[in-house]
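Here the complex is missing a single protein chain, while all its other protein chains stay put.
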Amino acid sequence: MKLLINLLISAPELFQKGKFPLLVVFVFLGIIFVYFIEKAKKGGELFIRKIPGLEALDDAIGRSAEMGRPVVYLPGLVGLNSITTIASLGILRKVARKAAEYGVELIMPNADPLVMTTAQEVVKEAYLDAGRPDLYNPNNIIYLTSDQFGFTAGADGIIMREKPGAVFLQGYFYAESLILAETAFSVGAIQIAGTTATTQLPFFIAACDYTLIGEEMLAASAYLSREPILLGSLKAEDLAKAVIMVFLIMAILLKTFGIIDLSFLLEIK
Amino acid sequence: MRKEVPLLITILTALIVILAFFLTPLAQTQQILLRWYAIIGGFAMFVGVWNLLKKHVFQVSRGKNTFYSLVLVLGFFMTFAFGIYSIVKYKDAFYINSPFMFNFNYVLAPLQSTMFSLLAFFMASAAFRAFRIRRLEAALLLFAASIVMLGRVPAGYALWHKLPLIAEWIMKIPSMAVQRGIGIGITLGAVGMSLRIILGIERPYLR
Partner (left out) sequence: MNVHVTRRIVYLVVALAVIMPMLFLKGKPVTVSEPVSNAFQAIDTLKEGSYILISTDYGPGTMPEVNPMVYAIVRHAFRKNLKVVYLSVIDALGLALGDQVIKNVAQEYGKEYGKDFVNLGFKPGAEAVIVSLGKEIRDIFPEDVRGVPLDSMEITRNIHNLKDFAIVVDFASGYGITAWIRYAQARFGVFLVGCVTAVMGPENYPYLDSGQLKGLVAGLKGAAEYETLLGKPAIATRGMPAQSAVHILIIVLIVIGNILYLLEKRKRK
């Protein structure tokens, strides 16, 4: 009660006025998301372009099954506080389910203990969904070290010893990305990478067979599940991007011809 | 309950953080939650270390991959012992003459630097096997990359004094524009994914 009274008394300072434009953007994004999700719930075809890296997922695991080799999944170096890692867990679920269906061993070294614990649950559930809980081996989902190059050395060692048929590099990587990709290539594995780390994208694109670039990885769960609600949210993202593009072009033209000064937007804190 | 409680925690925490961003009285909340996450992460380290040691001690006892597992277990306990000894003797594990810093300077740092240096070799082998001019875009990319690679080293200036300026222009204008574009796309993707998680319609960490 005291807190509520204090809040009311301090009402003029309750809201940080400098962030009002951000609130407008947030509300706009929220509205279009809810609109497209509701539209998707009502049915109707939602077109989404092909993402080659995700289309190749089944083939990669199938190839490993034919060769009698395991699949290695690397979730990156960052913990669960990163949206990229959460997106990676969504892809892991699909990979684990396919691996269970094909009877392929899934090995997953981790650089974060929280990610390892969550991944163990995700993989266990995936194996259960596929009807093969007997194949689940928690000793295959291990914590190596949080140290960047210690993890790289450990993951490289696993790849060299186990000689997987497919290596998935899905997550946020730093300088070790090329080391991992080239090691996977050297054992003849097919590599499917995905990251939001713009600094590592060029290396993955050059070295890997398939690469999910930035938001393709974040859209993976929706793409793989094909659930209308999730696809609806992708449509909302596309509309938001189109609106941003229009505003950017307008702002560039206005500023170039000196019609209006938009530098007040830089005052947003 | 197994699904509902984690979802409720996710939604409530997200709402609190969003409100904290806009409302002054809640401004400290984000900091508090970040500290909680750091504390939980610290305890989670015990889980990871236990998992690691369990696996390798088991391997040593079974006589499977004994050598490397033994190196790992011994290295772990040795570093731990050095750290404890350094804290007891010097009150600071990072004291310059401590055994812990000796281990860091002469074992860990050189090993890590060596792993990083592997990048040079892998970059060369990736360049040799993968950079193929299959299309016009690939040719343009390689041309720009060559200009930047030469412009960023003294040899480029020796070849043509204007090369560093062209390289700097490529970094400042087209490269930066693309970085911004990809960055906006990734941010929107992250916003979309975050909203899906907050609304509970996507839960990759749950069933």
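We call the chains A and B, going by the order they appear; numbering starts again at 1 in every chain.
Assume contacts are C-beta pairs under 8 Å (C-beta built on N, C-alpha and C of every residue); 3 or more make two chains touch, one makes a residue touch a chain.
Everything numeric in this text was worked out from a predicted model, so none of it was measured.
> Which of these touches the unseen chain: A:33, A:73 or A:149?
A:149
> Return the single residue from B:164, B:185 or B:204 that touches the missing chain.
Counting the whole complex, the residue in contact with the absent chain is B:164.
> Determine and list the chain A residues touching the chain excluded from the picture.
Given the touch definition above, chain A has residues 147-149, 174-175, 186, 198-200, 266, 269 touching the missing chain.
> With the missing chain put back, which residues of chain B would touch it? List them for me.
Contact residues on chain B toward the absent chain are 31, 34-35, 37-38, 41-42, 91-92, 94, 96, 101, 104-105, 108-109, 112-113, 115-117, 120-121, 123-125, 127-129, 131-133, 142, 146, 149-150, 152-157, 164, 168, 171-172, 175-176, 179-180, 183.
FYI, only the chains that are shown with their structure count from here on.
> What is the distance, in whole Å, between the centres of chain A and chain B, each centre taken as the mean of its C-alpha atoms?
15
> If you look only at chain A, which of its residues touch chain B in the complex?
Interface residues on chain A, with respect to chain B: 6-7, 10, 13-16, 19, 22-23, 26, 29-30, 33, 37, 79-81, 83, 86-87, 89-90, 92-93, 110, 112-114, 116-118, 121-122, 125, 139, 142-150, 152-153, 157, 175-176, 178-179, 181-182, 185, 196, 198, 201, 203, 206-207, 213-215, 217-219, 221-222, 229-230, 233-234, 236-237, 240-241, 244.
> Going by the contact rule set out above, which residues of chain B touch chain A in the complex?
18, 21-25, 27, 37, 40-41, 44-49, 51-52, 55, 68, 111-112, 115-116, 118-119, 122-123, 125-127, 129-131, 179, 182-186, 188-197, 199, 201-202, 204-205, 207
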